[in-house]
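Beneath this line is the structure, given in structure tokens, with notes to follow.
The complex is shown incomplete by one protein chain, all other protein chains being positioned as in the whole.
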Amino acid sequence: MAEVTLIDAVTMALAWELEHDSRVVVLGEDVGVNGGVFRATAGLQTRFGAERVLDTPLAEGMIAGVAIGMAAQGMIPVPEIQFMGFIYPTVDQIINHAGRLRNRTRGRLSCPMVLRAPYGGGIHAPEHHSESTEALFAHMPGVRVVIPSSPARAYGLLLAAIRDPDPVIFLEPKRIYRLNKQNVEDNGKALPLDVCYTLRQGTDITIVTWGAMTFETLKAVDQLAKSNISCEVIDLATISPIDYETILESVEKTGRLVIVHEAARTCGVGAEVAAIVAEKGLYDLKAPIRRVTGYDVVMPLFRREMDYMPSVSKIVDAVRETLDD
Amino acid sequence: MAEVTLIDAVTMALAWELEHDSRVVVLGEDVGVNGGVFRATAGLQTRFGAERVLDTPLAEGMIAGVAIGMAAQGMIPVPEIQFMGFIYPTVDQIINHAGRLRNRTRGRLSCPMVLRAPYGGGIHAPEHHSESTEALFAHMPGVRVVIPSSPARAYGLLLAAIRDPDPVIFLEPKRIYRLNKQNVEDNGKALPLDVCYTLRQGTDITIVTWGAMTFETLKAVDQLAKSNISCEVIDLATISPIDYETILESVEKTGRLVIVHEAARTCGVGAEVAAIVAEKGLYDLKAPIRRVTGYDVVMPLFRREMDYMPSVSKIVDAVRETLDD
Amino acid sequence: METIADFEIQYSQFLDPAGKPSADIPDLARDADKLVDMYRHMVETRVFDTKAINLQRTGKLGTYASCLGHEATHVGLAAAMQEDDVLAPSYREYGAMLYRGVSMAEILMYWGGDERGSDFAGPRNDFPFCVPIATQCLHSAGAAMAFQMRGEARCAVSVNGDGGTSEGAFYEAMNIAGARKLPVVFMVVNNKWAISVPIELQTATKTLAQKAVAAGIPGIQVDGNDVIAVRHWVERALARARNGDGATLVEAVTYRLSDHTTADDASRYRKKGEVETAWKLEPLIRIRQYLTDIGVWDEKKEQALLAEAATKVDNAVQSYLNTPKQPIEAMFDYMYKELPEFLEEQRDHAIQYGDNDGGHHG
Partner (left out) sequence: METIADFEIQYSQFLDPAGKPSADIPDLARDADKLVDMYRHMVETRVFDTKAINLQRTGKLGTYASCLGHEATHVGLAAAMQEDDVLAPSYREYGAMLYRGVSMAEILMYWGGDERGSDFAGPRNDFPFCVPIATQCLHSAGAAMAFQMRGEARCAVSVNGDGGTSEGAFYEAMNIAGARKLPVVFMVVNNKWAISVPIELQTATKTLAQKAVAAGIPGIQVDGNDVIAVRHWVERALARARNGDGATLVEAVTYRLSDHTTADDASRYRKKGEVETAWKLEPLIRIRQYLTDIGVWDEKKEQALLAEAATKVDNAVQSYLNTPKQPIEAMFDYMYKELPEFLEEQRDHAIQYGDNDGGHHG
């Protein structure tokens, strides 16, 4: 057991799979000698060699396309995209190929790959380094989207993603890469995909969130607890497909729902969560659903980025308003 | 006044703007001599010259990027992407530049352009020729997404889109390119953007839809009318930003909502419509919201594509179920 | 000023349009069996192609992209490959696919709107048809990386058109192939047109082969209507790749004698004269003439081959037309290795609404 940060857990999971499955290959910009700009792949090239942990030329579309080609031919590539703001050149390959290869060949070929990228704001990074556009990928059939929010989940979900026979977009909330430590046993045990993780049990209201926003949410919940407000906090974890049963059960119990995410509101994943509840849990709702999200604007440069982000007070107020409704 | 199809109306609007605004340029693959693979630009090169209606090399990312460069320097480019399935190489340029240029330069530069693409299924086209992924663009701040569903709206909304000082993704439902004709006066009169168009007034239920699905919906509504069910049909038209006031007013009146779209369900634009109503119109709802959509699978090749699409009977049943709830 | 690098692009043809050797012929041109085998495939491909267009015209097939005029390029490249190499085609390389063991019925199924057309019974590792232009170049590079990593003596070959050379993916693929000395061959089929856009509007380069210079890999231009030239140079490129010396671009110059697809009308944008001239260079005549000249082919064999090909194609068409639609749920069942729970409800919904389409061919 080791006390590790979220990013340490990512490294541990990559190392475990590189060690135990010779088909696994880590590739991307600066992942080799440099160990990644966030150091997620630090030490891996030394340990596993430059053929298995390799620096590619600078071209994200290429990285995705080459990974798909490798995956179709029996490898398990784990490409890293340096920041989510640079993931867009991969969209064509992901939607037109990764998510379709199994289906269009009726299962003859498949695409077991994990595209990792740090995402989200709040670290005072330069332009294009703070985006949260998980919804784009969540709309793509055939592709899973997974976001861990703790060291243990980073480890267990990344292992699961690499072992999954289908493509996974694995987004790492960089704001909490090093925020806290947790004891994580490096035992190769994966956590289940396609399920939510309930971080707090509660009875008054359900809050669905993911990524770095789990932290703001938990802080808000602690504050609300002082007023005897009991919140159930659900970490979506697998953004697509969504485990809506866990959410519906919780809303059945609490009757109230707030969704918190960092991405722009319109057509964000929060919309899907709200829509599902409005379809399948409407009669349980005692109050309107509320979304606390990034605004529908470009993520501001960092002097104003915190004004863009959902904050503890925005969450607290949304919960209170929902309870007052 | 001429009886024209939707695609004729597109051509008319392009010609009007080429005629009246020397900054307007039409560019894309096969738009010149060939007049576009659907003939949307037929005759324009002959009329306006190969400098204003021009065939580009085959590269969608290039088309978008070059258009942005032109727009920033005072032109109004109207690029065509041949099919929506090939729009993904533009995503990087659209999200990272088109939607941001005004904001990141505090208004110094801007990006008045209209990226046109035919979209949607139902015409027995080959693989990758039937996609509906408007939600990806609807999630991008700074970009408008507009979808006409009649010849008159194609004409008026395309004029408005070209005149709009900001970037617009203009998606043309190819299934209804030639489905019906309408009298459209070629008078250069634009229709307003950012508003819904109410196609039918009704009292029992609200149906929100757009694009080719307006036709299936109107057929369903006619059928339902025979059972004295009165449906209000709203054509979203501007997919982003959404005119939610019109939708909320309608739901206030009817108390029931069905959303119909062709795109895959998860994180589709329908989710956003549902979420807005669950937030701002919850107390008006007498029944759960229902979505009749494409499934969360890859659009099947054409022998099975109609089984993927929302159909009249799927819509009729969803309406009846919602009324029974 | 100092010259620090220089490059030459070579052109190769062995058989001229009349079937006469125009250069020292390589060994393979002395192997009559190999030549006849290729010619057979070229003829079969053409018979198949003609029939497919016919099926489309009579409403029994969807939009179809003809390969008329490309037979030498397609068959030549496939004949150069080994069985366990991997092909990443675009959408009209039937000559290559058939050679590698894809069945005619499968190709018809694909264009008939049925995913099973890409579930090749033959070359199980070959990539399926690829419609998004040039994206397949990256798949061949990736496949080559897999082979290289596993130390396998296998190569990947992707095929894209002249239009495809304008897409960034094409250059990105060549560049990584150069940087990592990947065992891959990039076939560029220069048929002069990308739908309505002629090569002169597509690029300012004199050749497409020279695009290889940007990746530091060799590029060569061959007469794509000369099956011997295509096979010879692709074989050389593959040998080089297998030997660890990296990637090659082979540009095959041919001509699209047909419309772009059955949905296209090329008379709108290109001159009849140009097509007539191109017919004089078409690939079947010259190899047949050569085979006749070296005494291994005659009219009787020709007639037998045509009859055989016709029967083969007819059988394939029958098998295609007799194949019932897939069950509705097939659209769900191959999305993931295991159906995620949330899709079950959608799957049931789809099944419930049954067969709301004629499901006709075309």
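Going in written order, the chains are labelled A, B and C, and every chain counts its residues from 1.
In this section, contacts are C-beta pairs under 8 Å (C-beta built on N, C-alpha and C of every residue); 3 or more make two chains touch, one makes a residue touch a chain.
Source: prediction; values computed, not measured.
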| task | Could you tell me which of the visible chains the hidden chain touches? | result | A, B, C
| message | One chain is left out of this view; which of C:K206, C:K272 or C:K300 touches it in the full complex? | response | C:K206
| query | Who touches the missing chain here, B:E29, B:E80, B:E127 or B:D166? | reply | B:D166
| field | Contact residue for the chain not shown (choose from B:A72, B:L301 or B:V319) | value | B:A72
| query | In the complete complex, which positions of chain B touch the hidden chain? | reply | 25, 51-52, 56-57, 59, 61-62, 64-75, 77, 92-93, 96-97, 101-110, 141-142, 164-166, 194, 241-245
| query | Contacts of chain A with the missing chain: which residues? | reply | 29-30, 32-35, 37, 55, 57-59, 61-62, 85-86, 88-89, 124-129, 265, 295-298, 300-308, 311, 313-314
| task | Could you please point out the chain C residues that touch the chain left off the display? | result | 1-12, 23, 166-172, 175-176, 178-179, 181, 201-207, 209-217, 221, 246
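Please note the rule applied: only the chains that are shown with their structure count from here on.
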| task | By CA centroids, point me to the most central chain in this structure. | result | B
| field | Label of the chain whose CA centroid is most distant from the centroid of chain A | value | C
| Any idea how many Å lie between the Cα centroids of chain B and chain C? | 36
| field | Residue list for chain C, restricted to those that touch at least two other chains | value | 115, 132, 168, 330-331, 335, 342-343
| remark: In chain A, the residues touching two or more other chains are 61, 92, 96, 103-104, 141-142, 241-242
